[in-house]
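Here the complex is missing one protein chain, while the rest keep their positions.
The letters A, B and C name the chains in turn, as written, and every chain counts its residues from 1.
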Amino acid sequence: MTDSPVLLRIEELTTVFGGLKALSQVSLDINPGEAVGLVGPNGSGKTTLVNTVCGLYRPASGRVILEGTEITGHRPHLIARAGINRTFQIPKPFKDLSVYENVRVSSIHSRNHTSIEGALARVNLAELANHPISELTAAQQKRLDLARALALEPKVIFVDELAAGLTPGELHEVAEMLKEFQSSGIALIVVEHLMGFLEQVVSSVLVLSAGRTIFTGPLRTALEDVEVKRVFLGGESDAGN
Amino acid sequence: MLFEYAIVGGILLGIFYALLSVGLNVVFGAQKIINLAHGDVIMLGGYAAWELYQTYKISPIISTIIVVPITVVIGYLLNRLIAPRLGKSSDPEMLSLILFFGLSQVIEALSTLVFGNAERSLPINSIPTSPFKLFGESYPADWWVSALVAIPLLAIFLLFLYRSSVGLQVRAVISDSVEAAVAGINARRISGLYFGVGFALAACAGVWGVFIFGGVSPTEGPAITVTAFAIIVFGSLGNPIGTLVAGIIFGIFYQLAQVYVPSWSNLVPYALVIATMLTRPQGLFGRRQRVA
Amino acid sequence: MPKTAEIKTLQNTGSKTKTLISPAIATLVPVIGFALAIHVYSNELLLTYMAIYVALAQGVNIMYGFTGYLPFGYFGFFGVGAYVSGLAMLNYNLPPVVAVIVGGLGGALVGAILSPLFRLRGAYFAIGTLAASEAIYTIVANPSLQSITNGPYGLNLANYYSSGMAYGSAIALVAISIIAVSYVRGSRFGLTLKAIRDDPYSASMAGVNVPRQRFYAWLISAAIAGMAGSIFGWATSVFYPQAVFDSSLSVLAIVFALFGGVGSVWGPTIGAVLLYSVYNAIGISNPEYFQLIYGLVIVLLVLFAPRGLLGFWNFFAQKIRRKRVTND
Partner (left out) sequence: MLEIKQMNSGYGPMQVLWNLDLMVNPNEVQIVLGANGAGKSTLLKVIVGLLPLWSGSLLMDGDDIAHLPVTARVKRGVGYMSEKGIFPELTVEENLRLGGLSKKRGEIQDQIDSVYQRFPELKERRGSVAGGLSGGQRKLVGVGRSLISQPKVLLMDEPSSGLSPRYVSEVIDRLAELRGHMTLVIAEQNISFLKIADTVSVIEGGRTRFEGSVTDFTNDDNLKTAFFGIE
């Protein structure tokens, strides 16, 4: 189809925990500026996929290829420096550092020594730069995760449950932020339960159930899909009628 | 004959070592911390036996029973004092390590003030004295008497843990303290009690340590703690039955080293703990557990 | 949420010179203090030991204060340093000052060998290092190795004794250790260490090479202990293995560091000077009273300042800072 390889190619990735397949042959291609939703019930393997691609878990089989270079099983800091980053479902700031210093840790390791102020401004945290973490709300801590990712010049960001616990106003702000990232060429993989929010951000989704891909395609189509409904709504496939 | 001597002696001493370390594992089960004052509780048990014999001529066998209720109460109260404060902190594991380290220093200092620096020992005729003979070798009386006392003690402990209603609650709390609370178990009280049981087992071992170690002195605690730690890590943290088996295996290793390479035998506990932690951190009988 | 755009007191507003001045003071004050102390108090050996403890407390500071790993077995590096430098003098006739540096390298080398212990977390690491150091002691003091280490009979360095030189080296080591801590605290290296301490995985996703950064901190800390042990052996001139492989060395270094406040530059210096003075006042004749005091201090610190343990210094600083913020 193209001469240049896709930005990130996840190829039949399988992750096993103590004999149990938490992730089974999941594949996904994503190009610059694209946004894909990653949905599925609790325990379906969404976070396992993020953790495996980001190097926290070593996959049992399959490959992760970033811009034509295989990075499967590389150590997390190398993957992060190569341009794949993430946020956390429960935000994980460095508690003893200020907001500014939090981002500085990433900036040190970026190739072009990115502007810390710039990263903070993109997530609307510039005003809080000199504050200790303890003064940030949960929503602000999630945005700090994003700022830290931005400071490493990411090509792909996995956004893990950004919307949970946000007010409608905050949701809108975050959605706009993600769209701005996209327009700057960053690819987004958005793990989300809130379909309303997801619809604002992504065009297509990958639906996981029990570690397997059960659907890929547009979000609206996914919600009409019999298999997806069964997974989300339960036994009867006609439940939605 | 040396080999048989090492094996039989190792088993006899190993039973003692099982008793010596099981309390550390019990405290770990109750509180998910390493009790760095474990060796000092053992040392206190030793002084209790010494005092009871010197002043009241009470046999160490009786003393073993006397120390149990006292140390259970002390352990329980201590747990209730520290648990809520540690629970509030951001790094309870590290803080409790430092706390028990401080406690260990306090116990050591107080024991020196009360009992003096000199090592105290008990006459061997304070216990039944005839040596034990097997395969033509004879074994010191304290070896087999301590084993004979340790076996019923450990059996009672296991019955308590696996057959009593309170023991069931203990295991439920260890398995999942939140789930236990919603099952109506007062998790704090139960883990406090179990913590006290850990102290009591340590004190019982201390009574016999006076004989096996040839005496009791205020500074013996830390070395005993490391040995006990080596044994519980080897036999899996949180698994008391693993500790019993590990204690016996340790006793055999240690005796073999004593017999064949005596100058290197002190290396056994250290080598054991490092090798276990680096190669099989979950221990002999453990399932995969996040240690590292 | 407080309106606080104007509160820029916390960091990154200080000028370059300011960031150099405070470490310089933190280094020079104790160095000059030790240099002058000898004119007031003539027990040079005791002052040497005090300087050694300042360095050890700072070494613990680098390890525990900046990575959260508590090295109970810190004395192992100390003992290795004493033996490596002592044997270097005896066997190769190295000048003592050179031997001290070699001893530091010996400490760092053992640190490198023991680095797999980093796979362990929290208490496991603390006790793992303790076991490793006890194992090294058992090997060094072993009668079977008498031909190499002189086994249980220790080393006699009386021929290399030089009044003043050892004390001067100890003061230099104090300076080195404080400069090392200041560097760690103010540099990117220190920033990444603090990030690792807060959350290792998060740090790695910020691009930090977690194992390597920890390893460097460990080597610096081990080298300081190695040099401290070397100077101790040299100044003591005759020592037995149990004197340099003494777990109470780690105990005291850790207590001094905790008491003064880990993570800071001044804390361990103040902690070591204060508590070691107390130790000399009452500890030599009545060690158990001293032990009782510091044991209680630890217990009380943990129970009543659980977030802190950064000692009174930071505790007050924080209080003052808070006051300032609320007053603004």
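Everything below uses one rule, namely that a residue touches a chain if its C-beta (ideal position, glycine included) is under 8 Å from a C-beta of that chain, and two chains touch if they have at least 3 such contacts.
Predicted, not measured: the structure shown is a model, and the values here were computed from it.
Novice: With touch defined as in the header, list the contact partners of the absent chain among those displayed.
Specialist: Within the full complex, the chain left out of view touches A, B.
Novice: Pick from B:Ile82, B:Ile185 or B:Ile252: which residue touches the chain that isn't shown?
Specialist: Of the listed residues, the one touching the omitted chain is B:Ile185.
Novice: For the full complex, which residue in B:Ile11, B:Leu158 or B:Ala172 touches the chain that was left out?
Specialist: Selected residue, touching the omitted chain: B:Ala172.
Novice: Residue by residue, what part of subunit B touches the chain that was omitted?
Specialist: 165, 168-169, 171-172, 174-176, 178-186
Novice: Over the whole complex, note the residues of subunit A touching the chain we left out.
Specialist: 41-43, 137-138, 141, 161, 164-165, 193-197, 199, 223, 230, 232-236, 239-240
Heads up, the rule we're going with is that only the chains that are shown with their structure count from here on.
Novice: With contacts defined as at the top, give the pair, A-C or B-C, that has more of them.
Specialist: It is B-C, judged by the count of C-beta pairs in contact.
Novice: I'd like to verify one number: the distance from the centre of subunit A to the centre of subunit B, where each centre is the average of its C-alpha atoms, in whole angstrom.
Specialist: 49
Novice: What is the distance in Å between the mean C-alpha positions of subunit A and subunit C?
Specialist: It comes to 42 Å between the two C-alpha centres.
Novice: Going by the contact rule already set, what residues in subunit B reach two or more other chains?
Specialist: Only 90 qualify.
Novice: Which residues of subunit A touch subunit C in their complex?
Specialist: 54-56, 75-77, 80-81, 85-86, 88, 92-98, 100-102, 104-106, 108-110, 127-128, 130-132, 135, 137, 148-149, 151-152
Novice: For subunit C, which residues count as touching subunit A in their complex?
Specialist: 1-2, 4-5, 7-13, 188, 191-192, 194-195, 197-199, 201-210
Novice: State the interface residues of subunit C toward subunit B in the complex, per the touch definition above.
Specialist: 68, 70, 116-117, 119-124, 126-128, 130-132, 134-135, 138-139, 142-144, 247, 251, 258, 287-292, 294-299, 301-304, 306-307, 309
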